[in-house]
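Below: one structure, written as structure tokens.
Just one protein chain is left out here, and the rest sit where they should.
Chain IDs A and B follow the sequence of writing; residue 1 opens each chain.
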Amino acid sequence: MQFLITTFWIVFFVAAALCLGWLFRTMIIRLAPTNFAASMRRAPLTASFGMLVILLYIFVALFAPVLAPFGEREIVGGEFLPWSSEHLLGTDNLGRDMLTRMIYGARNTVGIALATTALAFVVGALLGLLAATVGGWLDQVLGRTVDVLMAIPALIFSLLLLTIFGTSVTTLILVIALIDSTRVFRLARSVAIGIVVMDYIEAAKLRGEGLWYLITREILPNAMAPLVAEFGLRFCFVFLAISALSFLGLGIQPPTADWGSMVRENATLITFGDITPLLPAGAIALLTVAVNFVVDWKLHEASGLKE
Amino acid sequence: MANIWRMLAQRLGLGLVTLFVISLLIFGAAELLPGDFAQAVLGQSATEETVAAIRAEYGLDRPFHTRYVDWLGSALQGDFGQSLANRKPVADMIGDRLANTLFLALYAAAIAVPLSLMLGILAALFRNSIFDRSVNALALTSISFPEFFVAYILILWLAQSGLFPSISRFSVDLPLGQKLYNTFLPALTLTLVVTAHMMRMTRAAIINLLASPYIEMARLKGMPPFRVITRHALPNALAPIINVIALNLAYLITGVVVVEVVFVYPGLGQLMVDSVAKRDIPVVQAVALIFAAAYVLLNLTADVLSTLTNPRLMHRR
């Protein structure tokens, strides 16, 4: 019976998501400026659903204090209270309001992941473009260093570093950003290598242009599309990695509201068939799905493949 | 053939060097601690004497390079020193758990590899069909799910109804069938996560090839679609596919950590997470070294195999 009910819910969610995506797309096509509307018209339902979700998350994260019924760390009642009109999603293992913590989680979890990704990107992309443009020994040194760092599985490496430096939000951001910047470096370098061999770069070099002009005016604009897509994918990886660490109790530390740790704190409920602890996990999943759908569409569009 | 052997020797040498640098990194990272690890582990409240005792016991007063050489030397013989938390030899703690983790990873790989190759090839063959789109959306979705989410959904779905156990009782002396049954849910979780990645990459590799002029040529020679895929696309897709498999088997290593914790599976991942929480540095170092070695080995194997499937490298001009 449980099996059938779950199956029903999965089908229901997929159908609802596609409907929402369709509604959102129709709305955008009506309201947006013409050229954006034209590109939206070609967007698959999955992508428009993804955009809707991302907008929703941004909204919740920005207005968390306004939306949340209680304070982030406020203990408002008994432990593990069931869903009720007062506590829509019940309370957690310490008696804090689940809904409130879900809302604040959007701010904390997404915010930290975003900061980490941005840091990884600035470092990785800059070094990658530099290595490809300058070449020679700089490229060799950076390339070999990244090879070695990438030869250690990411999660294992972050566990090792967290053991040594301890678990605080700052170390978490630095450690994950370091590890992910190696992946960004690889991509940025390989994209730039393809651009550097172009005749227009040779022409710019022969014109006597400096390194900064070459990178910012000639190479970066041409590398933007793959880099933006990579930012989306990288964000998903970082977001999942931080959530996994938090779930393991080694990431974002209590009492900060964070989706990964919320799953861990309330996991015991699952054995009683209560799905509440799955909600934060679902929130993580939903955002990554959304970002992936949008990136997938953009990549497909950029690759110029025809249906 | 001589140059093939030379190339293989080069790759092997490079792998060993990488492994060596990694070991240096893993061991040396602990040196970055402010003070030293005796102090870090015991905390601020520790007395001078206890810190000194730990230092003496772990030989922290000796210079870095001699400690490193000792550590690596004994690690190569299977001796990883003593745990800080319970003073037991690290090797004893690892022993069975390594085998358990390997069992789980192989179990998942045995399902995931054939499944994802098949799905990937079918999706490439019927690209842009409903089948392709739904498999793709499904894959994208399961890539996006955190492993613990997948795991808990499976528990709710399959364990609540009593079909499979949600806690994986596992010991070496259980009969194989029982082992497979007990660990079905963790293996399925890993399979779902890895299959999605592998299937998408396989599909991309094959579609990439299908745009080549020699594929058009094969079609113009009147070859049916299935033969075009198996005889003309696949031999050229082997190298990318091998790399895809290696990459994802390596990914299994990472995935295993979270899954072991959810299902309380007695493997290396769980040990590592416990030890990180206790800041039991010798154990973490040992487990990290083992995972990294497995990872390097996988990539090395993939590298060698894809070299062997490349006619340009096998048959020089």
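Just so it is clear, contacts are C-beta pairs under 8 Å (C-beta built on N, C-alpha and C of every residue); 3 or more make two chains touch, one makes a residue touch a chain.
We take it that contacts and distances are computed from a predicted model.
**Q** One chain of this complex is not shown here; going by its UniProt record, which of these names is it: "Bifunctional protein PyrR", "Peptide/nickel transport system ATP-binding protein", "histidine kinase" or "Fe-S cluster assembly ATPase SufC"?
**A** UniProt lists the chain left out of the view as "Peptide/nickel transport system ATP-binding protein".
**Q** Could you tell me which of B:Gly28, B:Gly59 or B:Pro235 touches the chain that is not displayed?
**A** Selected residue, touching the omitted chain: B:Pro235.
**Q** Taking the full complex into account, what residues of chain A touch the chain not shown?
**A** Touch with the absent chain occurs at residues 42, 198-200, 202-209, 217-218, 221-222, 306.
**Q** Please identify, in ascending order, the residues of chain B that touch the omitted chain?
**A** For chain B, the residues touching the absent chain are 212-214, 216-224, 227, 231-232, 235-236, 311-312, 315-317.
What we mean here is this: only the chains that are shown with their structure count from here on.
**Q** Can you list the residues on chain B that touch chain A in the complex?
**A** Residues in contact with chain A: 18-19, 21-22, 25-26, 29-30, 32-33, 37, 40, 128, 137, 140-141, 143-149, 152-153, 155-158, 160-161, 163, 166, 250, 253-254, 257-258, 261, 272-273, 275-277, 279-281, 284-285, 287-288, 291-292, 295-296, 299.
**Q** Could you pull out which chain A residues touch chain B in their complex?
**A** Touching chain B from chain A are residues 1-3, 6, 46, 147-148, 151-157, 159-166, 236, 240, 243-244, 247-250, 260, 263, 267, 270-271, 273, 275, 277-278, 281-282, 284-285, 288-289, 291-293, 296, 307.
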